[in-house]
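One structure is given below, represented as structure tokens, and several questions about it will come after.
A single protein chain has been omitted; all remaining protein chains appear in their positions.
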Amino acid sequence: MKKAILIIQCPDQKGIVAEVSKFLYAYEGNILEVDQHVDEQMGMFFMRAAWELDSFSLAKDEIASRFRAEVGERFKMDFKLHFNFPKPRMAIFVSKLSHCLFDILGRHHAGQLDVDIPVVVSNHQSLKEIVQAFGIPFHYIPITPETKATAETKQLELMKTNRIDFVVLGRYMQILSAEFIRHFPNRIINIHHSFLPAFVGARPYHAAYERGVKIIGATAHYVTEELDAGPIIEQEVARVRHHNTVSELVQIGQDVEKVVLSKAIKYHIDRKVMPIKNKTVIFY
Amino acid sequence: MKKAILIIQCPDQKGIVAEVSKFLYAYEGNILEVDQHVDEQMGMFFMRAAWELDSFSLAKDEIASRFRAEVGERFKMDFKLHFNFPKPRMAIFVSKLSHCLFDILGRHHAGQLDVDIPVVVSNHQSLKEIVQAFGIPFHYIPITPETKATAETKQLELMKTNRIDFVVLGRYMQILSAEFIRHFPNRIINIHHSFLPAFVGARPYHAAYERGVKIIGATAHYVTEELDAGPIIEQEVARVRHHNTVSELVQIGQDVEKVVLSKAIKYHIDRKVMPIKNKTVIFY
Amino acid sequence: MKKAILIIQCPDQKGIVAEVSKFLYAYEGNILEVDQHVDEQMGMFFMRAAWELDSFSLAKDEIASRFRAEVGERFKMDFKLHFNFPKPRMAIFVSKLSHCLFDILGRHHAGQLDVDIPVVVSNHQSLKEIVQAFGIPFHYIPITPETKATAETKQLELMKTNRIDFVVLGRYMQILSAEFIRHFPNRIINIHHSFLPAFVGARPYHAAYERGVKIIGATAHYVTEELDAGPIIEQEVARVRHHNTVSELVQIGQDVEKVVLSKAIKYHIDRKVMPIKNKTVIFY
Partner (left out) sequence: MKKAILIIQCPDQKGIVAEVSKFLYAYEGNILEVDQHVDEQMGMFFMRAAWELDSFSLAKDEIASRFRAEVGERFKMDFKLHFNFPKPRMAIFVSKLSHCLFDILGRHHAGQLDVDIPVVVSNHQSLKEIVQAFGIPFHYIPITPETKATAETKQLELMKTNRIDFVVLGRYMQILSAEFIRHFPNRIINIHHSFLPAFVGARPYHAAYERGVKIIGATAHYVTEELDAGPIIEQEVARVRHHNTVSELVQIGQDVEKVVLSKAIKYHIDRKVMPIKNKTVIFY
């Protein structure tokens, strides 16, 4: 089904829901989902509405300007209009660990992710064959401290050529430059293998083991220039015990990582994530 | 804050949200919460809206008739209008087990349940002192097979005298008659100590032990004439292992029971539960 | 590391742990894991011990007879001796749904399952290419009501030729005959898509939707002749809400299924599951 999705934020005041729903009704929009949220502290209103496009009486390319004129300007709205077609284009960056990658490819193969995956990028060759068996092009771009800048240039070109909308780091073991990140603001999703803000940085399972926690976790977040500090999209945890070694923590944690990352990707594809400063509103 | 809460169900069609929000806006309603749900299978629309009453330009007792005239009739709505004052009046029925009762009393004492508790009814005396220490009247109504009918008559009188809105069975070990239940349709909340529909009926922890399940649970539901078959409000589970005895299952399960029951009570008080046939829509 | 694993059950009495550990110590066994369990109701004692084989002073093929003579007979033990080599040989049966299969193949590829997978059997061809990309032979054995018996004969031959130790049904949509099951007592692991004993049989997600449960689940169990009634190995659940459609339940549930099934497989491979009548002791 062809859908339009409208994401709105504006200063909170009375009548917003009434005017937005009146607009959709006026043009015969069959509303599929509508969610709103008011942040009392910030005095801000947030809304997401999705409706069927086929029966809507405005043409696809008229909607934004009409909405701005009839509703948006009056409420000083910052809004974005999305459609669920063409599908968004997602790149996956990986290193050697396969669990997140295979999980995403499996879901995509089963038709559960409404996304195109024109490119998998890796600084290693080990996952090439299976990626290709799933019918996805695999790009090997090796990275050394010396070649890092050049490699990133190649990666960016690849993103451009493939018209990539957003990037997923599926346990990609390289830190992206601020320059790269600036090309994809709130459009790079990383999976960090701890329940942030605990255990920022490298080797969080080792840190969890040393601290003797009884629960480990994983966090999917948008990448910002500050390491592991971007807006959190999803988190999940698993129980561990004193007898679990670091390598058992790793294995238990990987099950959490892949579920968390896939949920975050799904929210992002469905335009259900709304980053606000350093947090996210998730309209699920 | 004084609130009005409107609960709507009607055949699904376009424009409902627009008209309802227009109505609230027209009378200067400051919307606090609004949720809607469409059941595609049934072709039904469900909605809950809460708004501030003080700044609303319709008088409290005008709202229902105006809403019916301006919106409700047109969409063939079945709606109910609630206010968060006076507080709903809740009776608690218990036997000997204290965990659910104490949990409710503790939350009420901490100001977390917006409800009056004019009466605790028990067929045993053992919990009397602590109930009274919380400042709640305790009524001892013993029950034997012979006196059951008389006892229920007394209970019903007590409900009437105390203008009870809804009843909570906090591990009350007697089965209520169909007659009693008819006085409180979808207004008796029971906690059953299994994840229904598994282990309906008596001694579910024993049954769980015998079956060798790895997870036990609890279910809060509205009481209907068919045992343990009413609309489910909330469920939760806990892991168990092969070495757990039945009495350990009981103890692990009680922690689940009390959390589930308190959540269900809270949803009910806040008018967030909407029973539809044998299911519930929960607007949380 | 080469390991021996001893699984014991016998009538409970004093001194068992002392004698077993004395035996292992006498032959210089470096104990890696030891767990015991007493079922008070049955008056039975259960134990699992794993130790390093390289430094053990008994030869691999002497251990069982010596243990029987020195300890086992005296305590009327029913015991089994396993080694973690050669690796057990696992067959996977699938139909069209890929989530469990891909999850198992991914873990195997990452070196997390200490098992050989000489054969994947399917009554459909759709998953062939990816299975082969993982380097696993794929056998297409179509099944119609008429050919079912013949197909099962072929499957059994395949099991025999490949010296299969145990079978995993990764959402295999055919019911195995009692004859087939008898070849693999407590050695066929099935994943059922409900938290048993709720929703036995076909279409459990539909049944869960109809009942309006707030939690769905999955159960890995050994297959016995009675449908969905065998010993439960592992269970897990996920929360759902009133707005989730049946197809959303399916998708949420699949994430649970694959984790539960993989855990059960792992326990089975590591000889941590001990089926006792219709239950399991899991020494994890």
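First chain written, first letter: the chains are A, B and C, and each begins at residue 1.
By our rule, a residue touches a chain if its C-beta (ideal position, glycine included) is under 8 Å from a C-beta of that chain, and two chains touch if they have at least 3 such contacts.
These numbers were taken from a predicted model, which means no experiment stands behind them.
Of the candidate positions C:36, C:112 or C:278, contact with the unshown chain belongs to C:36. The missing chain, though absent from the display, is touched by one residue of B:79, B:134 or B:180; that residue is B:134. Although one chain is not drawn, its touching partners on chain C can still be listed: residues 14-15, 17-18, 21-22, 24-25, 28-31, 34, 36.
Remark: the residues of chain B touching the chain excluded from display are 97-99, 102-103, 105-107, 109-110, 112, 129-130, 132-134, 251, 255, 259.
Against the chain not shown here, chain A presents residues 37, 40, 195-199, 211-215, 217, 231-237, 241-243, 245, 278-282.
Throughout what follows, only the chains that are shown with their structure count from here on.
The centroid of the Cα atoms in chain B and the matching centroid in chain C are 41 Å apart. Counting partner chains per residue, chain C shows two or more touched chains at no residue at all.
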